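Got a structure for you, written out below as structure tokens; questions coming shortly.
Every protein chain except one is present and positioned as in the full complex.
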Amino acid sequence: MQVFKLYFRILSKHTAVISVYLSIFFGLSLMFTLLPSASSASVFIPEKTRIAVFNEDEGAFAKALIAHISERTAPVQISDTKESIEDALFFRDVEYILRIPRGFSESFLKKDNKVQLEKSAVPLSASEVHVDFLLNRYLRFASIYHGLLADISSEQAAAYIEEDFKVEAKTTILDSMLLVEKSGSRSFFFLYYSYSVMAIILLSVTTGMLALENRNIKMRNLASPLRTVSLNLQVVLGNLVFAVAVWALSCGLGLILEKGGMNGRINMLLMANALCYTFVCLGLGFFVGHAIKSQNAIHGAVNVVSLGMSFISGVFVPKELLGETIKRIASFTPTYWYVEAVNSISTLTNNSSTLDILNSMLIQLGFAAAFLALGLAVARHKSLANEA
Amino acid sequence: MFWHLFSYRLRCILRDKQTLFWSAAFPIVLAALFGLAFSNLDSNELFTQIPVAVVDNDAYRQSNAFKSALYSAASGKDALFNPILCTKDEAVALVEEGSVAGSISIGADGEVNILVKETGISQTILKAFGDSFVQLSRAFKTIAETEAQAAHKFASLLANEAAYIKETKLGAEYPNKSVIYFFALISMACLYGSFHGVNAVSSVQANQSHVAARCNMAPVHKLLLFGAQLSAALLVQFISCLLLIVFMKFVIGVQFGPRLFLIIFTCAIGASMGVMLGALVGALLKQRLNLKIGIIISLSMVLTSLAGLQYPNLKYIIHKSLPLLSYVNPAALVTDAFYALYYYEGLERYFINIGLLLGFCAVFLFVVYGVMRRQKYASL
Partner (left out) sequence: MVVKTENLVKRYGNVLALDHLNLEVNEGEVFGFLGPNGSGKTTAINCILSLLKFDKGKIEVFGKPMSPDAYSIKRDIGIIMQDVAVFDELTVEQNIDYFSGLYIREKERRAELLEEALEFVGLSGFRKYYPKKLSGGLLRRLNIACGIAHKPKLIIFDEPTVGVDPQSRNNILEGILKLNRQGATVIYTSHYMEEVEQICSRIAILDKGRIVASGTKESLKAMIKTGEKITVECYGTCCDDALSSVKGLSGIISAYCEDEILHIKAGRSNCLAGVLERLNKSSIAYGRIYCELPTLNDVFLEITGKHLRDKEA
């Protein structure tokens, strides 16, 4: 098992770089798991726009307005400086900023319309339209009550309005499915896994192979009484052991992060899918390792392949947001099918079929086999015996 | 003499394909991939008129109130809906196939029914509209019960479209989050200038390369030698970054804002920071070149991740909750400088970033100078 041991000795020289990728991965995963995640269910839950409200008015009317709007949006606390508001808007920490200027209540009740609400929003966005609608609706109701019922107090009007708002249109969800709670964090964890595992395995497999593929070392190995089959098997075994270890470590962490609300079947599927993808990375690493000449080129290839595939396949950016063309291009990469499977698994219902998911996994395994074959072809092409 | 050193160094850099790939071509390749991936991203949250199936039943035909409410919500430049009149079965089919956000129908008793397939912002707006209709009906009833004579003014009040809200514009440009991916990518390209920095140092430190030992034997002041190497590296890195920006702006269409001069200036500062960082790594570590490259790549992966390369909000979160971390991360500073140029009207934040970056350059250069000044070595 000399070669096998050698492989791990070489890897241990690159612990630093490998642990950087692992820690970026684990760090981001941890962060996302701790962040609250969106969920969807069988009842209609209105979308809540993230909104920041700054109230400079002391009137009761403004308070009622805020209470009303807060209930229908997701209020976010940010500090009231231009910079922090601008930042928050840019990064969508809030999508709508409402400022109630001093004297608004009074001006509104007097109907002179001198003091207006001030808003800032992501321009032309649906959330802007939504919050505008909510605000205008409330103000319209208020203006009706104050306009038609003389001497009505703010409190009285607010009570009427709240009463009115208790009635709602009856909303039904078609084919109301019993959606399993979408676990945003878990699916993020497994999405991001594709990036880090690709980077880590490509890096380690190609590094190990490059050391063994060094022409002189290769000649020395070939000249030794070690059988070629055994040599290759030991390399394969080394890669396999490492890859499975990375997979097991990642899944273990995933399980720890997800200790509550687990669904055994979904976890099994996610892990199986991740294992398939791990094999894809191994195959790709095998191919790239044969096609590449220097250590520096490895870093280049690792970065371009892992980051590139992840971006076009919807690892970092939700898949729905990608263009049609890019999705079509991405479907020629294994990452696309991995992401596809992760998305299907995390929206899996108790009685829906897993056929699509298995299909995606099979496609991934197909990619793994194809990369392996390509790698073998390149290896044969540039084997010593073929040298002129 | 400077010109001699500089021009030959330039030739060496331009022949060094591998380093050039890293510092110039690789970011452009990634930028192209980003461009492909995000071509659709901006339009996603833009509001487009919501297609709604409206069930054309008896109640609909008889309810003028509903019709006029729908009409006012579906006309004008602020129209919310794009209604399609159809039968109940057709409406269900349209909802099913997803060509409308939902269907809305009014019942004989004035109750409103909404059918959707999923919940999203469009459905939420549709529901708010439906709610608002039934709620207005109830408000009308309430008023009619309390003060019957006022009820006739209801319609005119309803038609009153007083503007209660005025908009205050924030930011100089559209808050387009996806530019952060590109700005972070520029910061990565800047950091990859480190390769040139490392090479510049190793080609004058006698204990790092044979060529450097030979150069040290020439009657040339070492700092002049180093200055020439560094200048060549800076020039190449600056041009690489500039090319990246040109590619982003004119091929991909990334918006940078109108301050052309400052954009180029930022590019120069960022490139300098990268080269100096590399010089620092090169001067402080005596290990093999491969290890240095490994360190630079790892470092730049971490720093650019924190600057939002994979997930732009990470930059925001860090800036909000751990501001110190974003001030000591040169990649975040470069990203933030471009962000501030693009999005802020004022230049205060921009200059804070640039100031810190210049500070970093100065500190790096100072340390490098301290190491370089040493002209004799304990071992070679």
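Residue numbering begins at 1 within each chain, and the chains themselves are lettered A and B in the order written.
What we mean here is this: contacts are C-beta pairs under 8 Å (C-beta built on N, C-alpha and C of every residue); 3 or more make two chains touch, one makes a residue touch a chain.
These figures come from a predicted structure and were not determined experimentally.
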Absent chain's touching partners (shown only) are B
For the chain not shown, which residue from B:Ala206, B:Leu230 or B:Met301 touches it across the whole complex? B:Ala206
Sites on subunit B contacted by the missing partner chain, in the whole complex: 1, 4-5, 8, 11-16, 206, 209-211, 213-222, 375-380
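Heads up, the rule we're going with is that only the chains that are shown with their structure count from here on.
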So how far apart, in whole Å, are subunit A and subunit B when each is placed at the average of its C-alpha atoms? 17
What residues of subunit A sit close enough to touch subunit B in their complex? 14, 16-17, 20-21, 23-24, 28, 31, 40, 44-47, 49, 82-93, 97, 99, 108, 113, 116-130, 132-137, 139-141, 143-145, 147-150, 160-161, 163-165, 167-175, 195, 294-297, 299-300, 303-304, 307-308, 310-312, 316-317, 320-323, 325-326, 329
Contacts from subunit B onto subunit A in the complex sit at residues 18, 21-22, 26, 29-30, 33-34, 36-41, 44-47, 80, 92, 95-96, 104, 111-125, 127-136, 138-139, 142-143, 146-147, 150-151, 153-154, 157-158, 160, 162-171, 174-175, 177, 180, 290, 293-295, 297-298, 301-302, 305, 310-317, 319-320, 339, 343-344, 349
